[in-house]
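For this view, one protein chain was removed and the others were kept in their places.
What follows is chain A.
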Amino acid sequence: KVQLRTATYIRYKANSECQNNVSSPTLDKETEDAATDNDRSDSGEFVVTMLAKAKLEEQGIGVKGRSSPLLEVGTQETPAFISHRDEDVTAESWRQHRKHVFVLSEAGKPIYSRYGSEEALSSTMGVMMALVSFVQSGDNIIRSEHIVVFLQKGPLVLVCVSSSRQTEQQLRGELLYVYYQIISMLTQASISRIFEHKKNYDLRRLLAGSEKILDGLLNLLDSDPSFLLAAVHCLPLACSLRDSLSQILQKAITPNLVFSILIARNQLLTIVQEKTVIEDARLEPADVHLLLNLIGASSAFQAGEIWTPICLPLFNPDCYFYAYISYLDPPECTVCLLLLSTDKEAFYAVAECKRKIEEAMMAQNSLSLIAKVQSYSVSQVGVSDLRHFMYKPFDVPDNYRHEEEKMRLLDLYRYMHNRIHSTSRPLKLIYHVAERETLLAWVTSKFELYTCFSPLVTKACAITAITKLLRWIKKEEDRLFIRYPPKYSTTPNPSKSSRGGKSDQQDSTDNGFLSLL
């Protein structure tokens, strides 16, 4: 509550500040537009809020000494998020990066670069823009030792230069994720409007401080297979525990609340949704990934409660939801509650829901139960030859703990995924005997499965192992997957929740490939 009030204060203050700091007529017009145009008020306010917070930090005025949710102070950074902003772009080490990602506007203005600062790269970006305009419009790629993939979405151009041996379709999918993450912060409608209004607008002004989020997303794309499989990783819970958590969420509702999500250790515990307005529509896995990334990208979310506008690009790219984010177990901060509302003034009501949820969970001792839950491992399956498998979702065995090996294994799965889902010559099964492992990928109308064995395994052994594995998965299905998100109604006479509707991820006809594309 304190934070929100401060934010509001900052908002008002910032409006006047912005106007005082006018340096050019065009800038003036923009802020005026932002402040006065009711239509655009969402993005305008959002923008100003962020900017203002940044500004205040510069002046040494913080919010209780903590940095804003979407910015980060150096000392709190984890090694994984060390900024590469200051890298020397002429050095060999810059060239050696496995995957570069660049975002620029149609006018050639740099917006984001994963490694190196946009300033230093502005001429390279200029060349990229020239290439895009010369070569026909549409999605193009250049193949060399690296693959260069160009993707144009509206007024934004995204470019990926990768030596990771992924295919162009996979890289394009990753660029799309980057695009969606930008949308999740600004909405598609406002980006279109901004560039329509001013072709050479510098979008970095609106994205200041959010490089971390894009960096985090790119790291996740590299290391987390749930993006590849368009699936959300669920923490395996006993049915009863999951049901009890769902019920707690279903009871703590308020008008305009549409989604309630519980997350533990970056895996989904449960998700419940409003039934009248949302009906059978569901959150696409990609939206959930973007949410998870947003939350995980900044440890500042661990401070108390956050109320922030967020757009869910696949659900509706043009409007904002308002997300209430709060960790239920400070200071470990492993369990996070996410409540999405369509009403931007509903902070207090939604915060009240959280209080109810917290109480109920305390009463049921849920937090300690959740803490006890273990992710499943291959050994549980009891199949001796099997080293690793991915069955939408997946598991991580000992062999591949080491980062590089994990990456290598994931690359192998990615290559198989691409071959199986080829648009012109898809396959049903791949059995690949290589020097360090044997891989088997199998897709049917009911599932897709990727497995990894020792290189010396015989075909008969591999088949037996797969059969055993599938039997085990069938047995544990209820524990491993969330099929149907329970629902609630926030209309005046809320009826009991009803089951039904499409499954969250285990769609029986789903062949894997994507709503993302």
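Following the convention adopted for this analysis, a contact is a pair of C-beta atoms (placed from the backbone, for glycine too) under 8 Å apart; a residue touches a chain by one contact, two chains touch by 3 or more; residues count from 1.
Note that in this section contacts and distances are computed from a predicted model.
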Protein name (UniProt record) of the chain left out of view, among "CCZ1 homolog, vacuolar protein trafficking and biogenesis associated", "UBC core domain-containing protein", "Beta-Casp domain-containing protein" or "Checkpoint protein": "CCZ1 homolog, vacuolar protein trafficking and biogenesis associated"
Residue of A:V148, A:L249, A:L410 or A:I473 in touch with the missing chain, whole complex considered: A:V148
Options A:K446, A:K459 or A:K475, residue touching the unrepresented chain: A:K459
Interface with the undisplayed chain - residues on chain A: 95, 100, 124, 127-128, 130-131, 134-136, 138-146, 148, 161, 163, 165, 168, 415, 419, 422-435, 458-460, 462-463
